[in-house]
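The complex appears here minus one protein chain, its other protein chains still in place.
Let's look at chain A:
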Amino acid sequence: MTVLLLAEISQGHLVTDHVARALSAVSALGEVDVLIATDQGGADAAAQAAKLRGVRKVLLCEAPCLAHGLAEPVAALVKSVAEGYSHIVAAAATYGKNILPRVAALLDAMVISDVTAIKDGETFERPVYAGNAVQQVVSSDPLKIFTVRTASFQPAPEGGSAPVELVSAPADPNLSTWVEDRIVVTERPELTSAKRVVSGGRGLGSKENFDAIVRLADKIGAAVGASRAAVDLGYAPNDWQVGQTGKIVAPELYVAVGISGAIQHLAGMKDSKIIVAINKDEDAPILKVADYALVGDLFAIVPELSKKL
């Protein structure tokens, strides 16, 4: 069996953590080739991917239409190189979730989204109903196409030296054009790969108060997360949302502040190693999954915590 891994590219750079995690998820299935689709600067991304242990070769395709990861040209590229592979995989981030179902339709296969465990070459586990149930499915498609949940797998280490091969670009389907990315550049760790995450919820009460979460996160080198309620209320930007329809995280330490713990939120963080809940409500559902719960006024607790750490 041979696996084709579609590498995630963001702002022209390889999202190495996601690629490394997807790689370790599938390495038991067979040899893995990594496909990089970009408009320019692909050599750097390819060199980085080539260093990951377990990569057989890196396929690099550079073409103007592949800029910004538009689904239509990237899917056409994946289809054009698909022959000979038993599995096509990508990390279950917005990049892969946008592109791989389209690839699957082009190749008449059913996509399997958000795989959390790979039992064998055709048997996969994935959460359904916001993580309230786990399904084991067997695919009868000759070519299996799926996305993997990065939080469920460790990143593959460096130490490889795979060759890089150039592949030719598909014709530009010319169906959509990129206008603008509004990406917030931050020094903080990326939410889905951070070892520590501090998240705030409705209990913060305002955007200004949410700064206390950011200060605590910065103090311990954590990424900042938020509940859907906090995002809907405008306390935090949308890409901070942790939960069923936001990011899925599994850090070593997850601190939930002023978050009640709706099932949709728990679906996004319940695989964290240690969960701390800070909440004034004795009955908040988050307390039932927390390793350490501190019941009290977050406006007193969070600054004290920031000061003492």
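Following the convention adopted for this analysis, a contact is a pair of C-beta atoms (placed from the backbone, for glycine too) under 8 Å apart; a residue touches a chain by one contact, two chains touch by 3 or more; residues count from 1.
Simple rule for what comes next: contacts and distances are computed from a predicted model.
Chemist: Determine which name in "3-isopropylmalate dehydratase large subunit", "Branched-chain amino acid transport system permease protein", "Electron transfer flavoprotein subunit beta" or "ABC-2 type transporter domain-containing protein" the UniProt entry assigns to the undisplayed chain of the complex.
Modeler: "Electron transfer flavoprotein subunit beta"
Chemist: Looking at A:M1, A:A28, A:A43 or A:V128, which residue reaches the missing chain?
Modeler: Checking each option in A:M1, A:A28, A:A43 or A:V128, the one touching the absent chain turns out to be A:V128.
Chemist: In the whole complex, not just what's shown, which of A:C65, A:I213 or A:A290 touches the removed chain?
Modeler: Answering carefully, the residue with contact to the hidden chain is A:A290.
Chemist: Have a look at A:A71, A:V167 or A:V214 and name the one touching the chain we're not showing.
Modeler: Answering carefully, the residue with contact to the hidden chain is A:A71.
Chemist: Against the chain that's been left off, what residues of chain A make contact? List them.
Modeler: On the chain A side, contact with the omitted chain comes from 10-11, 68, 70-72, 75, 93-95, 97-106, 108-114, 123, 127-141, 173-184, 192, 196, 220, 228, 231-232, 237-239, 244-245, 247, 252-253, 263, 270, 273-276, 287-295, 301, 304-305, 308-309.
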